[in-house]
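Notes follow the structure.
Every protein chain except one is present and positioned as in the full complex.
In this document, chain identifiers A, B, C, D and E correspond to the written order of the chains, with residue numbering beginning at 1 in each.
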């Protein structure tokens, strides 16, 4: 089980009320390669991955929830003072009509989060490559967001998150090697 | 952010390898009124609910993750020793073909989890009634699961979870009253 | 069964051709808390709710279809004279490319209607709280739409609809009380 | 708007409590070519179809709601006395875990209803062929249901519904001819 | 099986980098009546349609993949030189945040492709009307795209594709007649 502490993994600051930027960032909240998808993927795979990798999945899955909270905080800070008129100007009227300034787990185009974004196969090699791919895709998304962001404070946080994905990808590659090496001793299939 | 401690909120024991029961329980893992839906709903609403209720949503949302872990543990324990043939006999061949004995966020019929199960409106009264309804629906699901379960050990855990939903529903009703009382002072919508 | 009479529950007038406003209003046509969701929810729950509440669900469910028709009429009147160029300027090119100026059951972001927006649990208390929550969420949506509408004629109709949701919420609360009182005599779950 | 009268378009009788048959019939409640899809398709197309065909769509759309009510009544009667154990034996445990013996808008496999089953193009010829195809598909579904039903009373109602789809298909073909003939005078697209 | 030859069925030229037009055209890539839906529908129905029509479905299904490739080429050419800033101006930031300038199978509003757009009933008449309707709907979509396109080179290709749909519709009508004539000899359903 988890215990909550009221702090963020890394500080989140925003320069201005900027709902248009929030509209883009929501991709990493409820999108295909966002932090929710990441956390749910790893914590779910924990149960059937070989023991050597359980701790890694647990740690990274838990960290992704911290990232999800950072993204939520960014979106909240970028929109909390936005008037309905400012939401409209930012292209957020469809979101506002449904959710006011509240957050929701959809991607930047408004498609709701679905578990079909993620996978668990029971096969250790397949699962770990799913995870490596996930981290590379999350890294790419952070890059695209940095490219279209106009808030240097936000970009500081996004760069931190992008770097964490690079670290996670590296750690999953090491785990893949361990699993492949173990295959010599015990045939998976 | 959250810290993980390797313990369950309440013990989970299973009598036998029983994949058929696991097939039903997965409703509370990735189904419409399951623990994933609950946790994501409350933690997401935190950002825009009035301050007086933020702590409640945070506490219950975090607890729902502990419940999700209990459900995952039940499903895992009920299926971990099941052979492919036993999975077939339990009606789990469609799950097995896709996921082996790994878990996945779908409901008992195999429909993948979707964020459309939950809502956040930005309106405090609407959000808190969404939450009361969610707890009542989760309570009902636990009752239906208890009705069709044939494992008294599992039922012990399910009854614990059902009771927690009753407590949460009560706490959300109290929060609703607080929000309604405050409406006299400040108009919400 | 139902009989159709060619009249609206409440008059619908629009000031101008205004496809941008239509784009927002479609939230209440095919969105999560829209009139289609409401009508389908109540009419479906009719079959298993206790007898005392069947008539209420039937009446409100039937009325929600009248509301759906009002929303459809608004959208139609706001877009029927819009040229393709005007649809584009209003941000409706994605809708136009698929549907021309015809209506469709999607939300303001273009996500298609799904039955996962609604629920029926068989448990009377859970179902009636689902319904109270639905009305509160619909009320909130009407408020958000009024906030971003620039047509006072449309707002007149939206305010009528918002008030109906307040009345329905009140009636469902009364029904909840009846069901709770009856729980003393007969155990539901 | 619609007025409700408490009677069915055609009598619905069931021989026995038969949840397994209900499991199949739900295909026509919330499935791709079911009565909900039909009603919503026609009533939605009303707004932009040429005037000559509006009445036809309105009449058939309204009748499809009466069919939806007949299907709901069949499902309800086939399951209302089923115990949880009988629901399990009928393969309905996944439905029961989520909905008890209540109805829900999903297909026989448990996939929730989605508006993507239907279409409205604004082009009269395209829309009317969508409707002819819909009726032929509904007719086929009724045939498949009759083929696997073991209740002659239910089959009597299903045959009535199948025949209505044949009549609707014929009427839509006549409408197609009217629209094609009119194309000589006025270019649609 | 299929063999690939590196040529397009019909030339695709674009006047300018024009991501806004690409945003609309993607409707025919991953949308409800797009070329992917068409190809998958016909090739899937091949297996159970009467022998006389198998070749037609195979030919048209294969041709629709060629159309899918033409649409992909259009979208690619219209966006390949677009900067992130130009993607934003074109309303493509939600797509860019997720996919950079890569293509994806969603409709113009960003809703991901789903097989629920298509159908196969096993009944020859139902299936062939599904196909006629599909071609008419695709024709309509091409018309709406031509109406909002501002690139005459693209429109040349779109007109070619629209005409192919007209031809396909005609061929499916002929097949319907063959199937109806055969019904005298052998009862389908």
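Structural remarks
By definition in this document, a contact is a pair of C-beta atoms (placed from the backbone, for glycine too) under 8 Å apart; a residue touches a chain by one contact, two chains touch by 3 or more.
As the structure is a prediction and not an experimental result, all values here were calculated from the model.
By the touch rule given at the top, the unshown chain touches A, B, D, E in the complete complex. Touch with the chain that is not drawn comes from one residue among A:35, A:100 or A:123, which is A:123. In the complete complex, the hidden chain is touched by one of D:24, D:65, D:129 or D:172, namely D:24. Contact between subunit D and the absent chain runs through residues 23-24, 27, 31-33, 91, 107-111, 140-141, 144-145, 147-148. In the full complex, subunit B touches the hidden chain at residues 84-85, 87-88, 91, 93-98, 100, 106, 109-112.
Residues of subunit A that touch the chain left out of view are 32-33, 114, 116-117, 119, 121-123, 125-126, 129-130, 132-133, 136-137, 139-141, 143-144, 189.
Rule of thumb we're sticking to: only the chains that are shown with their structure count from here on.
Centroids of subunit A and subunit C (each the mean of its C-alpha atoms) stand 33 Å apart. Rounded to a whole number, the gap between the C-alpha centres of subunit A and subunit D is 41 angstrom.
In subunit D, the residues that reach two or more other chains under the touch definition are 98, 100, 106, 112, 114, 116, 119, 121-123. Taken as a contact graph, with one node per protein chain and an edge wherever two chains touch, the assembly fits none of the named shapes, being neither a line, a ring, a star nor a complete graph. Of all possible chain pairs, those that touch are A-B, A-C, A-E, B-C, B-D, C-D, C-E, D-E.
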